[in-house]
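Missing here is one protein chain; the remaining ones are kept as they sit in the complex.
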Amino acid sequence: MERVKIGVIGAGRIGKIHIDNLLRLPQVEVAAIGDLFAGPELLAWAAQRGIHSVTQDASAVINHPDIAAIYICSSTDTHVPLITRAAQAGKHIFCEKPVSMDIAQTEEALQAVRRAGVQLQVGFNRRFDHNFKRVREHVLAGAIGEPHIVKITSRDPNPPHNDYIRASGGIFMDMMIHDFDIARYVCGSEVEEVYAQGGVLIDPVFAEHGDIDTAVVTLRFSNGALGVIDNSRRAVYGYDQRVEVFGTKGSVSIANDHPNTAELSTAEGIVREKPLYFFLERYSEAYMEETRIFVDCLVSGKPVPVDGGDGLQAERIASAAKLSHRLGRPVKLAEIGAQLEQASAGE
Amino acid sequence: MERVKIGVIGAGRIGKIHIDNLLRLPQVEVAAIGDLFAGPELLAWAAQRGIHSVTQDASAVINHPDIAAIYICSSTDTHVPLITRAAQAGKHIFCEKPVSMDIAQTEEALQAVRRAGVQLQVGFNRRFDHNFKRVREHVLAGAIGEPHIVKITSRDPNPPHNDYIRASGGIFMDMMIHDFDIARYVCGSEVEEVYAQGGVLIDPVFAEHGDIDTAVVTLRFSNGALGVIDNSRRAVYGYDQRVEVFGTKGSVSIANDHPNTAELSTAEGIVREKPLYFFLERYSEAYMEETRIFVDCLVSGKPVPVDGGDGLQAERIASAAKLSHRLGRPVKLAEIGAQLEQASAGE
Amino acid sequence: MERVKIGVIGAGRIGKIHIDNLLRLPQVEVAAIGDLFAGPELLAWAAQRGIHSVTQDASAVINHPDIAAIYICSSTDTHVPLITRAAQAGKHIFCEKPVSMDIAQTEEALQAVRRAGVQLQVGFNRRFDHNFKRVREHVLAGAIGEPHIVKITSRDPNPPHNDYIRASGGIFMDMMIHDFDIARYVCGSEVEEVYAQGGVLIDPVFAEHGDIDTAVVTLRFSNGALGVIDNSRRAVYGYDQRVEVFGTKGSVSIANDHPNTAELSTAEGIVREKPLYFFLERYSEAYMEETRIFVDCLVSGKPVPVDGGDGLQAERIASAAKLSHRLGRPVKLAEIGAQLEQASAGE
Partner (left out) sequence: MERVKIGVIGAGRIGKIHIDNLLRLPQVEVAAIGDLFAGPELLAWAAQRGIHSVTQDASAVINHPDIAAIYICSSTDTHVPLITRAAQAGKHIFCEKPVSMDIAQTEEALQAVRRAGVQLQVGFNRRFDHNFKRVREHVLAGAIGEPHIVKITSRDPNPPHNDYIRASGGIFMDMMIHDFDIARYVCGSEVEEVYAQGGVLIDPVFAEHGDIDTAVVTLRFSNGALGVIDNSRRAVYGYDQRVEVFGTKGSVSIANDHPNTAELSTAEGIVREKPLYFFLERYSEAYMEETRIFVDCLVSGKPVPVDGGDGLQAERIASAAKLSHRLGRPVKLAEIGAQLEQASAGE
């Protein structure tokens, strides 16, 4: 069996996770790593894994004749040009979320993908998680009937550092974008209207960046269902990732994953451990799974399960939420982008 | 020990529950029952309990010289006149929720209460429930730090019948009013702004009455916290009553009560029973407790724990939610009542 | 409706519970209380409840011509003579467990009951508990198929005081006797063999009384099922009352009841409260229910659900466990009582 050759651009924390996962697939070869800051440390790290082609030049990876697909794990601002170039080079693409923070640019990238006829999978890893998948399966199987209410709780254990916040695109585009995607995924319907409330309740640093750290967003889906998402940048008990879908025939909900099932009963109470700490612990299997499936699609030619359209739609909802929060009123998805530009103009 | 004599007006389902609970208190005598539709059946029911004064005339109960307090359990439209007359007669009052569906009328009733210097407890029974109380205690004790997000789920197992819907005042005033009260109770802060979404997803009969059957309402509290309440008129798995308060130091949440803890593991899965069916089962102890405490306050002269002001505040939030739903925009509590009247005028 | 008149002998803690429960039944009148130590305090307590006949003379209660049934709640050593006299007086009997600590005497009492044709219900309150009942129902309904393994955990929050231990009859006759009854009840089969292990692990005071404080007993049922019961006199986290029945089609298990469902998530972990403290809290509804059903049987003439034979059988298992522990080998139920006497002889 000839192995699929894959190049990875951006070998930071998430890039390295993807590389290690790719290495566990016998049908894959990680043929090259491109990272702007590649140095001795990365070279050594790669060599340990039998990867000897490491470069600072993304073009060398993209244009490598043997490489069939590119993982784009570099900073968000580089996604659109890299997608565009990779598509033009005829490579399939896996891109971390979000594609970009600008609807128009994202659309531009998707057009390049369409024109080139390549595949683009967006890194909405939660869709590949055992719990979220099970919710979706139950909804699709009709176990809860028609969905009426979708509730998503998504809270991080700790705020990101200052630099991250500044470049993050804000809570809606950086953090809640996962939940917007999950909302569509578990409800099986498109979001039509958004109302966003939020505040700076944890750390004033968010205000300095024009961002917020706590948000509650309600959704109206095209099938009539209502939704609500709550986000917090700091849940001291750990990463809180829960979903509930309620419908005509019942409800399906998922609880958090815990490091073990041990329960300690003492004179003080009954105690179990906090949830798995953060996304690396919580979604380690989901990251593996999304890569396994991406590679399966490459090999078989089947369409990828989360494509550029899904990436775009989540970004549109995030933009609507951002606008709603600024204007203090519900915003229809139909208002994005015209309204967006107008709104930007008034800023 | 002289027993406190109490009169009960309205001996329907909820009135009978209050009577049976009053009879379990050794320091109480149920001295008279007034019910517009009193007939042989009610006379027999009362006689079995040693109550021999049953009348169709509420005034006879209110003006009974030995009676110290009146339970008002008749239909909502009678609450304000009965409160007013009972107050004028110098009786303490326990009144079922809501006091009325009109802020101005409720204020009028409260004024009568204040003028008479009597006590008025409003029947927000959930405050006396073991679970909700525990949430409140944890929040007050600072166990979760400053509250940031309040989430309330409240779903009935089945819609009420047609006649009930017509006179109910709508989902916000009839059903979610309990949740508005609980929101204030567990957050320890006042609601300042409301945004209400809703739809008719269960039964078109709600639309016929200008009502909805499914609603998601977001709240903004004066301490900066955000809140969300979801209501459904039909959860096929039973009465769903959950609350979560999330804050700087953690989160406290309550799950539903179940008829037993039995778990059946078979080849099909792990099954436990649905929650307690409806409010009579779920809150039977809370009804007892609210009456026990009301009587304690009567005897000791201590102020009742849920007074007319609490009743009024919940009604104001319900009115704001109703208005928000009609206007499709967030409504500040400060807009109620001026806006309310204006809005009504425009209807 | 004429009310059933009931006399209560022994108005200690458990007697008072039965009296208060009897008072909640409209078809019952507590006509007299007999207590060896009746004094002003008991008189006042009874008067508050409208009971004005309080005596130190049990005979006066037993022979009271209007009284139809006697509750025997006095110390265990008085049970057999009181049952005998009450039966001879033609009264139905509710007797606290155990009937006695001596199989021969218990059989004597049961003979008196049979001869008199009265009913005798033994106070195995757990059979009326919502959880244990549900286990039994599932087993009877065939939900778990043929039972193979029965597991019972039963631990007290705190050891009884010294005087109680001395007169208790030991852990098997005083505490585990409930579990022996539940084992028969949930398995639907008789115990044929017992092996008892135990030790003094909590407090040497148990050794002083020839007793133990921790025990693990295995059972063999006549249907081939195996069982195990563990008892401890001190579980610092509270009253631990669990059962599991495992069979060909699955398993049914019950968890403890808790005062509320609140769960507190903090940086330290996820905490919920300890189980309900002890039998008074845990089984308050079960006590009510056993009395309600006893009275129903009196009124309807139906046979009581836990009769003298059940009391005897549990005592026989307890005796076998005691013997097994002394001899360090499994003991067949068939060995009780010949073996018992022989063993006693050798002591």
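The chains carry the letters A, B and C, assigned in the order they are written, with residues numbered from 1 in each.
One rule holds for everything that comes next: a contact is a pair of C-beta atoms (placed from the backbone, for glycine too) under 8 Å apart; a residue touches a chain by one contact, two chains touch by 3 or more.
If you're wondering where the values come from, they're calculated on a predicted model, not measured in any experiment.
A.B. asks: For the chain not shown, which residue from A:135, A:176 or A:236 touches it across the whole complex?
C.D. replies: Here the residue in touch with the unshown chain is A:135.
A.B. asks: Which of these, B:265, B:284 or B:313, touches the one chain of the complex that we don't see?
C.D. replies: Spelled out, the listed residue whose C-beta touches the missing chain is B:265.
A.B. asks: I'm checking contacts with the chain that's been left out. Which of C:158, C:218 or C:313 qualifies?
C.D. replies: C:218
A.B. asks: Please output the residues of subunit C touching the missing chain, sorted low to high.
C.D. replies: Output for subunit C: 146, 148-149, 151, 153, 155, 195, 197-199, 201-202, 214-216, 218, 220, 224-228, 230, 232, 234-237, 240, 246, 248-251, 328-330.
A.B. asks: Counting contacts across the full complex, list the positions on subunit B that touch the omitted chain.
C.D. replies: These residues touch the chain not displayed: 235-237, 265-274.
A.B. asks: Quickly run down the residues of subunit A that touch the omitted chain.
C.D. replies: The list for subunit A reads 24, 26, 48-49, 130-131, 133-135, 138, 143-144, 249-257, 259-267, 273.
To be clear about the criterion, only the chains that are shown with their structure count from here on.
A.B. asks: Taking all residue numbers at the subunit A to subunit B contact, is the shared part over half or under half, that is, same or different?
C.D. replies: Same, since over half the interface numbering is common to both chains.
A.B. asks: Averaging the CA atoms per chain, pick out the one whose centre lands closest to the mean of every protein CA shown.
C.D. replies: That would be chain B.
A.B. asks: Starting from the mean Cα coordinates of subunit A and subunit C, work out the distance between those two points in Å.
C.D. replies: Centre-to-centre distance between subunit A and subunit C: 59 Å.
A.B. asks: Between subunit B and subunit C, what distance separates the C-alpha centroids? Give it in angstrom.
C.D. replies: Once rounded, the distance between the two centres reads 41 Å.
A.B. asks: Can you give the whole-Å distance between the Cα centres of subunit A and subunit B?
C.D. replies: 42
A.B. asks: Which residue numbers or ranges of subunit B touch two or more of the other chains?
C.D. replies: 249-251
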